[in-house]
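Only one protein chain is missing from this complex, and each of the others stays in its spot.
Chains: A, B and C, in written order; residue numbering restarts at 1 for each.
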Amino acid sequence: MTRKIGVIGMGHVGSTVAHYIVANGFTDDLVLIDKNEDKVNSDALDFQDAMPNLPFHTNIYVNDYSALGDADVIISAVGNIDLIKQTDGKDRFVELSNNVEAVKSISAKIKSSGFNGILDVITNPVDVITSIYQKETGLPKEKVIGTGTLLDSARMKRAVAAKLNIDSRSVDGYNLGEHGNSQFTAWSTVKVFGEPITNLVKENNLNLDTLDKDARDGGFEVFKGKFYTNYGVATAAVKLANAIISDSKSQLVVSNYRKEYGVYLSYPAIVGKNGIEKQINLNLTKEELEKLQYSADFINQKFEENK
Amino acid sequence: MTRKIGVIGMGHVGSTVAHYIVANGFTDDLVLIDKNEDKVNSDALDFQDAMPNLPFHTNIYVNDYSALGDADVIISAVGNIDLIKQTDGKDRFVELSNNVEAVKSISAKIKSSGFNGILDVITNPVDVITSIYQKETGLPKEKVIGTGTLLDSARMKRAVAAKLNIDSRSVDGYNLGEHGNSQFTAWSTVKVFGEPITNLVKENNLNLDTLDKDARDGGFEVFKGKFYTNYGVATAAVKLANAIISDSKSQLVVSNYRKEYGVYLSYPAIVGKNGIEKQINLNLTKEELEKLQYSADFINQKFEENK
Amino acid sequence: MTRKIGVIGMGHVGSTVAHYIVANGFTDDLVLIDKNEDKVNSDALDFQDAMPNLPFHTNIYVNDYSALGDADVIISAVGNIDLIKQTDGKDRFVELSNNVEAVKSISAKIKSSGFNGILDVITNPVDVITSIYQKETGLPKEKVIGTGTLLDSARMKRAVAAKLNIDSRSVDGYNLGEHGNSQFTAWSTVKVFGEPITNLVKENNLNLDTLDKDARDGGFEVFKGKFYTNYGVATAAVKLANAIISDSKSQLVVSNYRKEYGVYLSYPAIVGKNGIEKQINLNLTKEELEKLQYSADFINQKFEENK
Partner (left out) sequence: MTRKIGVIGMGHVGSTVAHYIVANGFTDDLVLIDKNEDKVNSDALDFQDAMPNLPFHTNIYVNDYSALGDADVIISAVGNIDLIKQTDGKDRFVELSNNVEAVKSISAKIKSSGFNGILDVITNPVDVITSIYQKETGLPKEKVIGTGTLLDSARMKRAVAAKLNIDSRSVDGYNLGEHGNSQFTAWSTVKVFGEPITNLVKENNLNLDTLDKDARDGGFEVFKGKFYTNYGVATAAVKLANAIISDSKSQLVVSNYRKEYGVYLSYPAIVGKNGIEKQINLNLTKEELEKLQYSADFINQKFEENK
């Protein structure tokens, strides 16, 4: 069968996601959806203007929810960047009530389409929104996943790698919890040079608090310069989609429902064609567990207020 | 040696060019330049946030003209989208005086860097701007190339392919002349189903004038929906850059200096590491030659007014 | 749904096809089949040893015909290279009776699997074998395709490009008829520098007969040095498979059933998810039509002798 991906929301992020997919031939059918018909038609046409000069062909469908029925993955990139601008990009929750309404309406349409694939949610605040998508679509919890701190972990790797002058792909480890201000780098999971980074602090003159802040505020740094962020998060979302479609059973840190916390939050899991194929359990320190509980409580409270 | 590409101008087009390059590992070193330091730093950081989740590594340098000295290709994507918006995207010349000033200043800096590679110009109005870049940098004419109607030809292919329900890559042929309103599809060069398209008009119920207009106005159509165009042109510019770097000697329709017209205009040429490696001569019809002359005269007049 | 490709026959060609697919992530599920269990298990393991260092994940299944039931494409690369060696690679028909038996047995198994996708046949002599696959599997004629002269056309492009010092992708045109000694370059279809190549013979000092021979004997040239050919044909077969899976409706010169000749032979067609989506008609010269008829007669005779 052919691969089919839907992208809902063609703002800065959604259009970057779609371009990355088209430019690399990651799907056969691509369904693009946006309330702004002019924008989504414009992007679709622009992709088609790219294709004669690309090695891959992608069939593009616009604003047809029924085409999502047999999609492998739907990527939700809806959002309202204008609202975030009002907070200088510092508070993803300012988007919440607006996005909740959008997500409820979208979920009803996804449900009607008969979609039974995996939802890959970028829309912020992503942990709460992922919960709402799950509740509204009625999809099993393992089939609804948020990109969560897959991006923040990348930012942490970027920050650590820059400090140590190494490839960011040579840094392992995770940021956990909320894709928001209550997240944290679980330093006990971070390994560089074949060692826990905590062993290397002195020798390499590392300030873990600064690095942690750098990861957490990475989005804000990017936001400051262009009033949106797109490349990092689009890459994370497509990596997640590819793991699902190819059923690779990759370990990725994404927002998934953790029973013990009763919420969606970012924690590594094995991802395949059924979504979350297996949850794993890290040996976190007591301090990290407290931070994670704090983050979970924060997400939970926001979800209860908005579900 | 490592591949090195510079991108000057990190607006919608330049940042899309850079992302396409980073996501596909097309270069080893990437130099990003923009007057808006916040924007270019933001994009650079965003690319670095993508890299831990990408299979390729790219070294990114920001706002360092001296780093362009040994670049293989510099892609000029400077422009002022606000000016185009005032004309609803219909007149690329509204940008001219603004861009001429920018290009003169940039050329001086490129010259100082000792750059001796190939200039790949997207900046509009591209034919005039390419001339000005050549004049100001003092680079040989064959080393300064505009993306020109590589994009418009793609739009023509997209339009023809949609009408015939085939892959746009299975349409051959060229739009010639100005990357602007005086361009035209040279239908005598267009081949589909192994035949000149002119033979297939009746059988397939084609209206070549409509298709011609569709190609020429394709940019406007895209512009209408989002107030810029980026994916098609970025793909064309990178295709040109890759042909140069890999010395592929590909035949591409790009803006190159044609002695017989005394201007830069789009006409197919063989492109390799020396830029325009060979110019070719099409057997155009009398009508096409007249249209090309008209287009050349138009470009020439604009160049004389602004050089 | 996920993409699924089967490869039957893991000799030099089949294993190269499989590697090219695995290294580029062109499919999600890959079914490898060979009578030599040791060889196919060895290749499967070798691909899995590559995967930790690859950006793509592929699920590999070995010698399970039932897994072909829902494949998009099956690539037949069975063959007996030892037989060809006896003729110094000059006669693809020496393999025929051996391959016919193999193909009959394989077809029965493909049929049992419930396969309803597209057969992409490399096995030589490809035109006759493709006919036999169609007859034996009972699949509609448009769903059984041979790679045919997609390879020989590439060889012609390579030869012409080398002579003119241009990118082989900048040569258009076709070799037609049998993927064998009765094939020919249809020079009336070949275009370089925007012109029919026949116009450029004098100016560029071309000897079309020599170039024709170069294309036709290209396989023998490669064969001479290593006693098999694999990279060119594997690339052609995968290009065909990708056109099918992505439903690109690309125009490709492949072996397809032409009613007017009553045989499978290579002639350009539009290829998509239904296989041959549309047949096209070239304006061949009288001489080319005669050569094509001769080639068709030859294939037909061989098919009648072996069906």
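A few notes on this one:
Just so it is clear, a contact is a pair of C-beta atoms (placed from the backbone, for glycine too) under 8 Å apart; a residue touches a chain by one contact, two chains touch by 3 or more.
All of these numbers come straight from a predicted model, not from anything done at the bench.
Remark: the omitted chain is touched by one listed residue; of C:Asn41, C:Asn181 or C:Thr285 this is C:Asn41. Looking at A:Ile81, A:Ile166, A:Leu208 or A:Leu289, the residue that reaches the missing chain in the full complex is A:Ile166. Considering C:Ser168, C:Thr185 or C:Ser248, the position touching the chain not shown turns out to be C:Ser168 (whole complex). The missing chain lies against chain A, touching residues 55, 165-167, 169-170, 172, 174, 189, 191-195, 199, 243, 248-251, 268, 270, 278, 280-283. By the touch definition given at the top, chain B reaches the unshown chain through residues 1-4, 25, 28, 56-59, 70, 72, 242-243, 245-248, 250, 273. Listed for chain C, the residues touching the missing chain in the whole complex are 16, 19-20, 22-24, 36, 38-43, 45-54, 57, 150-151, 153-155, 157-158, 161-162, 167-169, 171, 218, 221-226, 229-236, 239.
Methods note: only the chains that are shown with their structure count from here on.
When the CA atoms of chain A are superposed on those of chain C, the rotation angle is 180 degrees to the nearest 5. In a homomeric contact, the two copies may use the same or different surfaces; for chain B and chain C, over half of the interface residue numbers are shared, pointing to the same surface. Mean C-alpha positions place chain A and chain C at a centre distance of 41 Å. Each chain gets a centre from the mean of its Cα atoms; for chain B and chain C, those two points are 36 Å apart.
Shared interface positions of chain A, defined as residues touching 2 or more other chains, are 57.
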